[in-house]
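Excluded from the complex is one protein chain; the other protein chains are retained at their positions.
This part shows chain A:
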(Lines give C-alpha, C1' and ligand atoms only; values in the text may rest on other atoms or scores of the structure.)
Protein backbone atom coordinates (compact mmCIF):
# COMPACT_ATOMS: atom_id res chain seq x y z
CA UNK A 1 0.00 0.00 0.00
CA UNK A 2 1.33 3.42 -0.97
CA UNK A 3 0.02 6.54 0.72
CA UNK A 4 0.62 10.07 -0.48
CA UNK A 5 -0.12 13.01 1.70
CA UNK A 6 -0.63 16.62 0.64
CA UNK A 7 1.88 16.66 -2.24
CA UNK A 8 2.75 20.09 -3.60
CA UNK A 9 5.16 20.76 -6.45
CA UNK A 10 5.97 23.92 -8.38
CA UNK A 11 8.45 24.62 -11.18
CA UNK A 12 9.80 28.20 -11.32
CA UNK A 13 6.79 29.47 -9.39
CA UNK A 14 4.31 27.59 -11.60
CA UNK A 15 2.17 25.30 -9.48
CA UNK A 16 1.91 21.80 -11.01
CA UNK A 17 0.68 19.74 -8.04
CA UNK A 18 -1.57 21.43 -5.53
CA UNK A 19 -1.99 19.30 -2.44
CA UNK A 20 -2.74 15.74 -3.58
CA UNK A 21 -3.45 12.97 -1.06
CA UNK A 22 -4.55 9.42 -1.61
CA UNK A 23 -4.05 5.72 -1.05
CA UNK A 24 -2.96 3.13 -3.64
CA UNK A 25 -3.90 -0.42 -2.73
CA UNK A 26 -1.87 -3.62 -2.96
CA UNK A 27 -2.86 -6.19 -5.56
CA UNK A 28 -4.87 -3.59 -7.44
CA UNK A 29 -4.26 -1.52 -10.54
CA UNK A 30 -4.52 2.06 -9.36
CA UNK A 31 -5.01 4.55 -12.16
CA UNK A 32 -3.99 8.19 -12.23
CA UNK A 33 -6.22 9.67 -14.88
CA UNK A 34 -6.16 13.15 -16.38
CA UNK A 35 -5.64 15.24 -19.48
CA UNK A 36 -2.24 15.97 -20.90
CA UNK A 37 -0.17 18.43 -18.86
CA UNK A 38 -2.17 18.00 -15.63
CA UNK A 39 0.87 16.85 -13.68
CA UNK A 40 0.39 13.06 -13.76
CA UNK A 41 4.00 12.31 -14.66
CA UNK A 42 5.22 14.84 -12.12
CA UNK A 43 3.14 13.15 -9.40
CA UNK A 44 4.50 9.74 -10.38
CA UNK A 45 8.07 11.09 -10.28
CA UNK A 46 7.41 12.60 -6.86
CA UNK A 47 6.19 9.23 -5.59
CA UNK A 48 9.21 7.26 -6.82
CA UNK A 49 11.61 9.99 -5.71
CA UNK A 50 12.84 11.21 -9.10
CA UNK A 51 11.47 14.60 -8.06
CA UNK A 52 11.30 15.94 -4.55
CA UNK A 53 7.90 17.36 -3.57
CA UNK A 54 8.01 20.91 -2.17
CA UNK A 55 5.61 19.87 0.57
CA UNK A 56 4.09 16.48 1.39
CA UNK A 57 5.18 12.93 1.97
CA UNK A 58 5.01 9.45 0.49
CA UNK A 59 4.76 6.26 2.53
CA UNK A 60 5.48 2.76 1.22
CA UNK A 61 3.77 0.11 3.38
CA UNK A 62 4.08 2.33 6.41
CA UNK A 63 7.70 3.41 5.85
CA UNK A 64 8.30 7.07 5.14
CA UNK A 65 10.11 7.56 1.84
CA UNK A 66 10.35 11.28 1.10
CA UNK A 67 12.99 12.94 3.27
CA UNK A 68 13.98 9.70 4.96
CA UNK A 69 17.58 8.56 5.39
CA UNK A 70 19.40 7.59 2.20
CA UNK A 71 19.78 3.88 3.03
CA UNK A 72 16.08 3.52 3.86
CA UNK A 73 15.16 5.21 0.60
CA UNK A 74 17.60 2.95 -1.27
CA UNK A 75 16.01 -0.07 0.41
CA UNK A 76 12.58 0.97 -0.86
CA UNK A 77 13.91 1.85 -4.31
CA UNK A 78 15.15 -1.69 -4.74
CA UNK A 79 11.51 -2.79 -4.55
CA UNK A 80 10.35 -0.30 -7.16
CA UNK A 81 9.92 -1.25 -10.80
CA UNK A 82 9.05 1.37 -13.35
CA UNK A 83 7.87 1.33 -16.93
CA UNK A 84 8.58 4.65 -18.63
CA UNK A 85 6.51 6.38 -21.24
CA UNK A 86 9.06 5.75 -23.99
CA UNK A 87 10.14 2.43 -22.41
CA UNK A 88 13.58 3.93 -21.60
CA UNK A 89 15.44 0.75 -22.51
CA UNK A 90 19.22 1.15 -22.40
CA UNK A 91 19.89 1.38 -26.10
CA UNK A 92 23.47 0.19 -25.92
CA UNK A 93 22.37 -3.14 -24.41
CA UNK A 94 20.51 -6.14 -25.80
CA UNK A 95 17.06 -7.08 -24.52
CA UNK A 96 18.62 -9.71 -22.27
CA UNK A 97 21.23 -7.31 -20.85
CA UNK A 98 18.51 -4.74 -20.19
CA UNK A 99 16.55 -7.16 -18.05
CA UNK A 100 19.66 -8.54 -16.40
CA UNK A 101 20.91 -5.06 -15.54
CA UNK A 102 18.91 -4.44 -12.34
CA UNK A 103 19.71 -7.99 -11.19
CA UNK A 104 23.41 -7.34 -11.72
CA UNK A 105 23.35 -3.99 -9.98
CA UNK A 106 20.93 -4.66 -7.14
CA UNK A 107 21.22 -8.34 -6.22
CA UNK A 108 24.05 -10.79 -5.63
CA UNK A 109 22.50 -13.50 -7.80
CA UNK A 110 24.91 -15.78 -9.66
CA UNK A 111 25.23 -15.50 -13.41
CA UNK A 112 23.20 -18.63 -14.12
CA UNK A 113 20.46 -17.60 -11.68
CA UNK A 114 20.28 -14.24 -13.39
CA UNK A 115 19.99 -15.90 -16.76
CA UNK A 116 17.14 -18.10 -15.55
CA UNK A 117 15.36 -15.09 -14.10
CA UNK A 118 15.77 -13.14 -17.36
CA UNK A 119 14.33 -16.00 -19.35
CA UNK A 120 11.48 -16.40 -16.89
CA UNK A 121 10.60 -12.70 -17.12
CA UNK A 122 10.84 -12.69 -20.91
CA UNK A 123 8.52 -15.67 -21.03
CA UNK A 124 6.13 -13.99 -18.61
CA UNK A 125 5.74 -10.99 -20.91
CA UNK A 126 5.46 -13.24 -23.97
CA UNK A 127 8.83 -12.52 -25.55
CA UNK A 128 10.71 -15.81 -25.66
CA UNK A 129 13.69 -15.76 -28.04
CA UNK A 130 14.08 -11.99 -28.13
CA UNK A 131 17.16 -12.21 -25.88
CA UNK A 132 19.79 -10.98 -28.26
CA UNK A 133 17.81 -8.28 -30.06
CA UNK A 134 18.77 -4.64 -29.66
CA UNK A 135 16.08 -2.14 -28.56
CA UNK A 136 16.33 -0.40 -31.93
CA UNK A 137 15.31 -3.64 -33.67
CA UNK A 138 12.00 -4.22 -31.89
CA UNK A 139 8.56 -2.65 -32.14
CA UNK A 140 7.02 -0.21 -29.66
CA UNK A 141 4.83 -2.90 -28.13
CA UNK A 142 7.79 -5.23 -27.66
CA UNK A 143 9.75 -2.41 -26.04
CA UNK A 144 6.95 -1.97 -23.52
CA UNK A 145 7.07 -5.69 -22.80
CA UNK A 146 10.81 -5.58 -22.28
CA UNK A 147 10.30 -2.53 -20.07
CA UNK A 148 7.82 -4.49 -17.96
CA UNK A 149 10.16 -7.48 -17.80
CA UNK A 150 12.99 -5.23 -16.62
CA UNK A 151 10.73 -3.63 -14.02
CA UNK A 152 9.58 -6.94 -12.53
CA UNK A 153 12.91 -8.76 -12.84
CA UNK A 154 14.18 -7.96 -9.31
CA UNK A 155 10.86 -9.10 -7.79
CA UNK A 156 9.43 -5.65 -7.39
CA UNK A 157 6.76 -4.91 -4.81
CA UNK A 158 5.67 -1.65 -6.41
CA UNK A 159 5.14 -1.17 -10.12
CA UNK A 160 4.80 2.24 -11.76
CA UNK A 161 3.74 2.68 -15.36
CA UNK A 162 3.72 6.04 -17.12
CA UNK A 163 1.31 5.94 -20.06
CA UNK A 164 1.94 2.24 -20.81
CA UNK A 165 -0.03 2.39 -24.03
CA UNK A 166 1.16 5.66 -25.49
CA UNK A 167 2.19 5.19 -29.08
CA UNK A 168 0.61 1.74 -29.37
CA UNK A 169 -2.26 0.61 -31.56
CA UNK A 170 -5.52 -0.23 -29.73
CA UNK A 171 -5.06 -4.02 -29.78
CA UNK A 172 -1.50 -3.86 -28.47
CA UNK A 173 -2.61 -1.32 -25.83
CA UNK A 174 -5.21 -3.76 -24.62
CA UNK A 175 -2.67 -6.60 -24.42
CA UNK A 176 -0.19 -4.47 -22.46
CA UNK A 177 -2.95 -3.23 -20.11
CA UNK A 178 -4.02 -6.78 -19.38
CA UNK A 179 -0.45 -7.96 -18.94
CA UNK A 180 0.08 -5.32 -16.27
CA UNK A 181 -3.15 -6.24 -14.52
CA UNK A 182 -2.31 -9.97 -14.57
CA UNK A 183 1.14 -9.37 -13.17
CA UNK A 184 -0.28 -7.12 -10.45
CA UNK A 185 -2.71 -9.79 -9.31
CA UNK A 186 -0.36 -12.73 -9.77
CA UNK A 187 2.41 -11.25 -7.60
CA UNK A 188 0.14 -9.16 -5.37
CA UNK A 189 2.04 -5.95 -6.00
CA UNK A 190 0.95 -2.33 -5.76
CA UNK A 191 0.62 -0.91 -9.23
CA UNK A 192 0.09 2.71 -10.21
CA UNK A 193 -0.65 3.46 -13.85
CA UNK A 194 -0.71 6.94 -15.34
CA UNK A 195 -3.06 7.23 -18.28
CA UNK A 196 -5.34 9.55 -20.20
CA UNK A 197 -7.09 6.70 -21.95
CA UNK A 198 -10.69 5.88 -20.95
CA UNK A 199 -10.34 2.46 -22.60
CA UNK A 200 -7.74 1.49 -20.01
CA UNK A 201 -9.92 2.86 -17.27
CA UNK A 202 -12.88 0.69 -18.21
CA UNK A 203 -10.73 -2.37 -18.92
CA UNK A 204 -8.35 -2.56 -15.99
CA UNK A 205 -9.03 0.29 -13.55
CA UNK A 206 -9.57 -1.14 -10.08
CA UNK A 207 -9.21 2.21 -8.47
CA UNK A 208 -9.21 5.53 -10.25
CA UNK A 209 -8.02 8.98 -9.28
CA UNK A 210 -8.88 11.86 -11.61
CA UNK A 211 -6.42 14.75 -11.68
CA UNK A 212 -7.16 18.17 -13.13
CA UNK A 213 -4.84 21.19 -12.97
CA UNK A 214 -2.80 19.71 -10.15
CA UNK A 215 -5.75 18.77 -7.94
CA UNK A 216 -7.51 15.48 -7.30
CA UNK A 217 -11.11 16.06 -8.31
CA UNK A 218 -12.58 12.57 -8.19
CA UNK A 219 -11.78 9.12 -6.85
CA UNK A 220 -13.60 5.83 -7.23
CA UNK A 221 -13.89 2.59 -9.18
CA UNK A 222 -14.74 1.95 -12.82
CA UNK A 223 -18.24 0.85 -11.74
CA UNK A 224 -19.30 4.19 -10.33
CA UNK A 225 -17.40 6.31 -12.84
CA UNK A 226 -20.46 7.31 -14.83
CA UNK A 227 -22.27 8.49 -11.71
CA UNK A 228 -19.81 11.30 -11.24
CA UNK A 229 -21.17 14.78 -10.81
CA UNK A 230 -17.77 16.50 -11.13
CA UNK A 231 -18.11 18.80 -14.13
CA UNK A 232 -14.45 18.58 -15.27
CA UNK A 233 -14.47 14.79 -15.08
CA UNK A 234 -17.68 14.55 -17.08
CA UNK A 235 -16.12 16.77 -19.72
CA UNK A 236 -13.02 14.63 -19.76
CA UNK A 237 -14.99 11.40 -20.20
CA UNK A 238 -17.14 13.00 -22.88
CA UNK A 239 -14.24 14.44 -24.89
CA UNK A 240 -12.41 11.13 -24.63
CA UNK A 241 -15.43 9.35 -26.04
CA UNK A 242 -15.79 11.96 -28.80
CA UNK A 243 -12.19 11.43 -29.75
CA UNK A 244 -12.70 7.71 -29.87
CA UNK A 245 -15.79 8.09 -32.03
CA UNK A 246 -13.94 10.46 -34.33
CA UNK A 247 -11.15 7.92 -34.60
CA UNK A 248 -13.61 5.14 -35.45
CA UNK A 249 -15.13 7.30 -38.18
CA UNK A 250 -11.64 7.98 -39.48
CA UNK A 251 -10.76 4.30 -39.44
CA UNK A 252 -13.91 3.46 -41.34
CA UNK A 253 -13.05 6.10 -43.87
CA UNK A 254 -9.59 4.56 -44.23
CA UNK A 255 -11.20 1.19 -44.78
CA UNK A 256 -13.29 2.55 -47.61
CA UNK A 257 -10.26 3.93 -49.44
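Here is the rule we use: a residue touches a chain if its C-beta (ideal position, glycine included) is under 8 Å from a C-beta of that chain, and two chains touch if they have at least 3 such contacts; residues count from 1.
Just so we're on the same page, contacts and distances are computed from a predicted model.
Enquirer: Which choice in "MlaE family ABC transporter permease", "Branched-chain alpha-keto acid dehydrogenase E1 component", "Transketolase family protein" or "TIGR04222 domain-containing protein" gives the name that UniProt lists for the one chain left out?
Expert: "MlaE family ABC transporter permease"
Enquirer: Given that one chain is not shown, which residue among A:23, A:106, A:175 or A:217 touches it?
Expert: Once the missing chain is taken into account, the touching residue is A:106.
Enquirer: Pick out which of A:31, A:48, A:118 or A:189 touches the chain that's been left out of the picture.
Expert: A:48
Enquirer: Specify the residue from the set A:80, A:168, A:193 or A:208 that touches the hidden chain.
Expert: The one listed residue touching the chain not shown is A:80.
Enquirer: Determine and list the chain A residues touching the chain excluded from the picture.
Expert: 45, 48-50, 70, 73-74, 77-78, 80, 82, 84-86, 88-91, 102, 105-106
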